[in-house]
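Worksheet for the structure shown next.
Yeah, one chain of the complex is gone here, protein chain that is, but the others are all in their spots.
So, chain A:
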């Protein structure tokens, strides 16, 4: 058969293809030719075929049939074959194919080859894709090569050792003796890779870390030589001598000096020297300075040095180069926890970065701004952040909105300001806020009793403008339902009261029900609001009409609500005022979390405002609860203040909003086998009706294996004379309760 075409020919041919289909056709033809050539077991052209196969692999076509051929090439004696074979092995093979184990013997032989380039190829391949079995077998050879005097092989062996350690951490001790004189090498390549090897060992094992601390003086000396030495052409990059090695050494110094006074002291001088002497006109200088700053912040440096570091970062922030600004913002984010005051000094620059055109910089600046918000600067910062929320990309809006809510909750100077801020967020970025912000806001409004009239007025006005932002509409309809009487009577003190009639309010709420923009949830909110107004307004007939219309709605949720409200009007009219009265002030839950509970005052329908709240992730204590037939259990997990970190203390509160007491109430819980449970005695066994009181019980769960906490609970009680039993499973405890 004719000789297979050369790689160059193939590339040229493929480039003439004008469509994807043409290219695919050519490649398939060539693959077929290559496959038949492989079958003929022809040694001369195997190398060429595999090279073509690798090119096709890069374009995205399947090339797995070449794997065995790569192995044959590796076993060949010729350097050209070996080179392509190893390259093919690195690109096409990985741990998941059993074929790769066949390479082990070849690599072993090649590691002892007479030519250094063949040894280099073997080291390279082992270092790139060696599996743990291969590494175990060949670690001895690598260790031998680590001690050789050939610098070309030594540096490759060092990186190969890093890979071996990553795959098989137990072998780390094996490489320890070889590291003894790694740092006395003159060759920068070997120095560089040795520092990488030492860094990897120190990061993995604290014993190694303490062992290598004695190398700090040597490292400091090498760094000093690099800085002080004059121009050396072979290591020079834009006027600085081997910046890559400098950066690596600084990073290793950072790891060695962390938490250790003596090492940190030994490094202070050199760090100050680097920080002051490095040229900052080019990127290389800034790279070294950046690394120096990070090291200073991490070790136990003296305060003068820290101030110097933060000032360098401040200078970076004003640099014209965007990369430098980005890097400065990233490192300030890391240091803001420890050196808060120093970073505050640069607050105005950081806030200016919010207006930058670059997306990456904006994101960093936003995160940093939230970290810098405190009680003193809340008003100013919030103005900037709200302006940012207006103008930023949609990707940011969700994060920004959550951040603003958190900050407002922590540092709000006044309730009115808080409500204003939240309203502003809802009107500008309403569709991007998280789902749990609606119940949060409702709870906040309920608890600020004096602001009810003002709030409902503002929300009403916002509704008149725009009904497309669902969270805003939901909160507004809830408020109007609750405080509609205040709205109509024009009692607002904070601002000019508006004149609104009952019919206008009902018009707006009915408009929400029919609008296409409203989601089913929003419709539910507005129907309930209309119902609540039946006790606050006097136009009962209109409300009755609306409610009965929706009794035949296609939406099951709306239909159920309407039917039940209808029943309220007809059969239970005497209960209606009690059921629909004002919400009581809700218990304040976790102060810095978005998850709250909302108690309902429905009777048989647990669907009104049924917020199965999502436990949030960043709280010290959060609540998980569920509702059953008007009987609600809230659990509150504490895990901060107990001495044993494996024990989670959970408190349950049981309340009953039905009209009869629940007597002989017993709460039982079961946990999976790996847990141990201890139930302490309850406060009482009668849960009074109409939420007049609650029963509290403390549960202690021992979780030594830190598995996810799950619990099956059983409730037995007597209600209206008949015994009731309920079973449920609680799975949504927040992660901190069991981590």
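FYI, a contact is a pair of C-beta atoms (placed from the backbone, for glycine too) under 8 Å apart; a residue touches a chain by one contact, two chains touch by 3 or more; residues count from 1.
Criterion: contacts and distances are computed from a predicted model.
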Omitted chain, identified by the protein name its UniProt record gives, among "ATP synthase subunit b", "RNA polymerase II transcription factor B subunit 2", "Acyl carrier protein" or "AP complex subunit sigma": "AP complex subunit sigma"
Touching residue (missing chain; options A:38, A:290 or A:483): A:290
Touching residue (missing chain; options A:5, A:75, A:124 or A:406): A:124
Options A:73, A:89 or A:162, residue touching the unrepresented chain: A:162
Option touching the unshown chain, where A:109, A:132, A:273 or A:323 are the choices: A:323
Residue of A:103, A:256, A:317 or A:361 touching the missing chain in the full complex: A:361
Residue touching the undisplayed chain, where the options are A:66, A:243, A:403 or A:471: A:243
Contacts of chain A with the absent chain, listed as residue ranges: 7-8, 11, 15, 44, 51, 54-55, 57-60, 62-63, 78-80, 83-84, 87, 91, 94-96, 115, 117, 120, 123-124, 127-128, 152, 155-156, 159-160, 162-163, 188-189, 192-193, 196, 234-235, 237, 242-245, 247, 251, 283-284, 286-287, 290-291, 322-327, 330, 357-361
